[in-house]
Structure formats: C-alpha cells, structure tokens
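Below is the structure I would like to discuss, written out as structure tokens.
The complex appears here without one of its protein chains, the remainder shown in place.
Letters A, B and C mark the chains as written, and numbering starts fresh at 1 in each.
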Amino acid sequence: MHLDVLIFGSAAIAAKADRVRVRVGESPTLADVARAMAEQHPSLAFALQSPRFAVNQAFASLSTPITPSDEVALVTLVGGG
Amino acid sequence: MHLDVLIFGSAAIAAKADRVRVRVGESPTLADVARAMAEQHPSLAFALQSPRFAVNQAFASLSTPITPSDEVALVTLVGGG
Amino acid sequence: MDRSSMIFAMILDGPVDPSAEARALSSIALAQSDLNTSGRVGATLRFEGIVRRDEPTPGAPAGETPPIRSLSALQYQSYDPMAQAQLASLAHGIAREFGLLALTTLHSRGRVRVGEISFVLTISSAHRAEALTAMMAFIDRMKRDVPIWKTPVWAD
Partner (left out) sequence: MDRSSMIFAMILDGPVDPSAEARALSSIALAQSDLNTSGRVGATLRFEGIVRRDEPTPGAPAGETPPIRSLSALQYQSYDPMAQAQLASLAHGIAREFGLLALTTLHSRGRVRVGEISFVLTISSAHRAEALTAMMAFIDRMKRDVPIWKTPVWAD
C-alpha cells in the first residue's frame, strides 16, 4: 500500500515538502513505515534515527499497525519547540 | 565591659525588646558575646544555638574580637526572610 | 479547601504581545482576579520566551563552534489540533502533579520577529518551591511532547 506521512520543521525543509509518500507492504506497523521512509527518502534519515510518530493526532509506538486511512505524522522534534 | 546587642524577628519578640545588654569580660570575641547572651537572656537561647552575628553591618565570624564601640547584631535568620 | 485549579492553554497566531494576551485570557480574567485576592496564592512566576537575534547556524561539524548568524524572525509551525491538545493536557497534568492554583500558557504559531514574545507561562501556587519546579518540568516536557517546530528566518 501507499501512505502519505506528514513532516515538519527540519524534516520538511530537508524534503522540501510538508509530506512524503511511502510504499509499504500490506498491514504495516509504524516501524515498517519508518524503515520505508529512510530507504525511499534518504534526505530524512537524520530524523528517523530515533523516530517518533503520531497516528490520528496522538503519539503512537512503533508497533502500532497502520491502515491507509490513518493520518500518520513524523513528529521527531529535531531541535525542539 | 557591657555591650548592647541588636536583635530582630522572633528573638526580639521573645525578649520583648529590640536590643539586649550583656556583660562580658575584657577583649571579648563574638563567641564570648553569644555565650554571655545565652546565660544572661535565657529567652534567646533558641536563637543562639548556631548564632550568626553582624559587626558594624557586616557578617562576622565567632572569632571576631569586639570593642565597646562596635555595632553588634544577632542576625540568626530564624524562620527566614 | 478548594482543590480545583485554573488552567488555560492556547496556541495563537503571531507574537504573544500584551493585547494578544489580554484577548486570549479575557474569559478567565475574573477568575484570575478572584484568585489573586483570595489569600491562597503565595507565589506567582511568569516566564516569557523571546526571539533572539543571534543563533548558531545549524550543520556545523561536531566539536566546532558554529558561526553566529543573525535572525530576523522565527517561523513557528504547529501540528494542529494535536499541538493544542497536547499543550492543554500538559497544562492540566503539571497543575495536578505540582498542586498548582493556576497555570496559563500561550504559544505562538506563525512568524515572531526578533525581540517579540513567542511563549508565556504563568504559574500561581501556595509556595515558591512548587512554582519553580513545575515551571522547569513544563518547559522541558513542552519541548518534548508538544508538536511545534521553529524555523529560522535569516536577516541576510
């Protein structure tokens, strides 16, 4: 499946976009999404070393299963608020 | 010699005065003054267990020699500022 | 004794200047005034975060002092509505944990120029100790858990 992941701050600057599309297998977890992002968008590797995600506007652990209708955001706070 | 010692806060309340007169030997140190105060003014004993003095408006150690013209104040901050 | 506390948390557009702050806090102005005359408050603490002109430039090699470069502003981006929910949740959590009487916080979204305020946190408590430790905990956790990012707008 394909998934759009929202990105912010220095990740958005690095990718020159406010979201990136990733290709993942069926029934992925957030860990799969993170791995796919790092492979398919190497400019985001710096923000994926210890990534933090939100799913549907709430923090979620890497074991969280993802469906195509979920809102997924990479919220690693590189540099802080 | 005789010496007036300024007192404040709960010490002043206990003694019902803003200073007490003490009788000390010749060439006393602050330690002698503290001892004489505790003996001659038992109501101040609570403020003399680890006393702190100012001499001529500056903190002074217990070994400081005192002359009759010095301004001596018991500034133990019982209860804080 | 009344165990409730007065909490307000909001992300607003632009700098947290006095008029923006008064507007944001108008709904609790009366409760604030009641609290201040209640005799229950022994300490109030207010923190303002202000945009500084000089920032080290990012990307310097480790161990080297990065060159200083001048900002004209910071651009704050918040992930809404999660950022607002996290800020409010943090405010309630800190107030409960430290037994505060009041906590109000305002954070900017969008552009805030050098010298302008981007963040205000005000805490009222019975004694000073809990106000100071609550303030440090709040700011640390905000930087960790509230999804707001800042991007420099360079002067040159």
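We take it that contacts are C-beta pairs under 8 Å (C-beta built on N, C-alpha and C of every residue); 3 or more make two chains touch, one makes a residue touch a chain.
Nothing here was measured: the structure is a model prediction, and the numbers come from that model.
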Neighbouring shown chains of the undisplayed chain, as defined at the top: B, C
Contact with the hidden chain (one of C:A24, C:A85 or C:V114): C:V114
For subunit B, the residues touching the chain missing from this view: 6, 8-10, 12-13, 54, 57-59, 73, 75, 77, 79-81
Contacts of subunit C with the absent chain, listed as residue ranges: 36-54, 114-115, 126, 128, 131-132, 135-136, 139
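Following the convention adopted for this analysis, only the chains that are shown with their structure count from here on.
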Mean-CA-position distance for subunit C and subunit B (Å): 48
Geometric centre distance via CA averages, subunit C-subunit A, whole Å: 27
Separation of subunit A from subunit B, taking each centre as the mean of its C-alpha atoms, in whole Å: 70
